[in-house]
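Here the complex is missing one protein chain, while the rest keep their positions.
Here is chain A:
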């Protein structure tokens, strides 16, 4: 048994080959006294360190993780650490939403000749982790189930879109249909209270289009599968943001897509509607007036005011009409954006770090790994090559434990960093109601704060913030090691 068992903590260090590894080596050669807790993994560049390496280490029992690379403007590969800086800063501010103390993770820059600086960094960080003690183990916390308060106020009056110019829209679609592979929109599903995506190929199909608060699905998810073919798509304001983000990333071509838009008056939160109707009921009738929907299920009438039962994202929506469109009916609605914390994120904000970990343990206990969240996401474009299913590399254990499931959610959230438009399809698709959107929202909030109110999917010409860098970052400040 090692002498230091129980005294040492497990700290993982990712050190760039060209600078920090050299610095650590120099410190060793120079006999600089250092704590022994750090286990070093040599990487070619700090830019090689995917944030999911760090999350994996922290979820699997590391008490601390340190990333160290070349000083900015001194990268062996010119810009690797510029990219790393953005990613690692986002990660640092993301960790607390999982219930992990951000002080357990640090990134820094140490040159190959800076043996003394290395000694200082490793000592300071190790002392910091020791002051925090052993990290709480995710599989040892008690599950905690808490419900977000969904009572929200919308930035604009929400309605049912009853008077939308649907007949005009159908005419316009029919006129364009001959030049298109198909037009994606919505039609009625297995009952009047459910709509499903429709792929219209004939004028008869176009007649099936519906418009209203049941149009919850985001049709943009299908666009990349039609790459190279010209298709039409009917969009709400939020769906159009996904289309714009796909354009930003060159995942679709502008000339291959025709956007048909109408101002959206809000969509219903089918999760909350389902709670009222009951899980297994039969909808007899749906009647809609301008501000509410009345659903009769199993002979019982339920009235749902749009103002009370809209999807979380609709309350803060400032773009009811698509900002980008080719054919649009209805006037843009003037809404002043106000920054507000979404309800699930507000709930997490109100919890302590241990409570957050318990919260996720409780939530992930329900997950069956069906990956509806991933497949419903319009920005999830790895499709058949997701790390969650890969055996080589074998990134995720097949064990059905909550830790692996939460790890997948952080992978998903991180792959969406700076790309997620907050459409909420991941959470809506979850059959067991895990509030996973909150993880994406936390990253979105960090991105907004760090990169001058950047919002994904608003400008087709903008580069997503984690795909670019500035040599001198405005809001990411070097941390001193004094």
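Basically, contacts are C-beta pairs under 8 Å (C-beta built on N, C-alpha and C of every residue); 3 or more make two chains touch, one makes a residue touch a chain; residues count from 1.
As a convention for this text, contacts and distances are computed from a predicted model.
Per its UniProt entry, the chain excluded from the display bears the name "NAD(P)H dehydrogenase subunit B", taken from "Phosphate transport system permease protein", "Fe-S cluster assembly ATPase SufC", "ABC transporter ATP-binding protein" or "NAD(P)H dehydrogenase subunit B".
Touching the chain that is not shown, out of A:375, A:449 or A:468: A:375 (per the contact rule at the top). From the options A:175, A:285 or A:400, the residue with contact to the unseen chain in the full assembly is A:400.
Set against the missing chain, the residues A:26, A:98, A:221 or A:243 yield one that touches it, A:221. Taking the complete complex into account, A:150 is the one of A:41, A:79, A:103 or A:150 that touches the chain left out. One chain is missing from the display, and on chain A it is touched by residues 60-61, 145, 147-148, 150, 189-191, 194, 196-199, 217, 221-222, 269, 271-272, 274-275, 279-283, 298, 344, 363, 366, 368-372, 374-376, 383-384, 389, 391, 394, 397-400, 425, 428-435.
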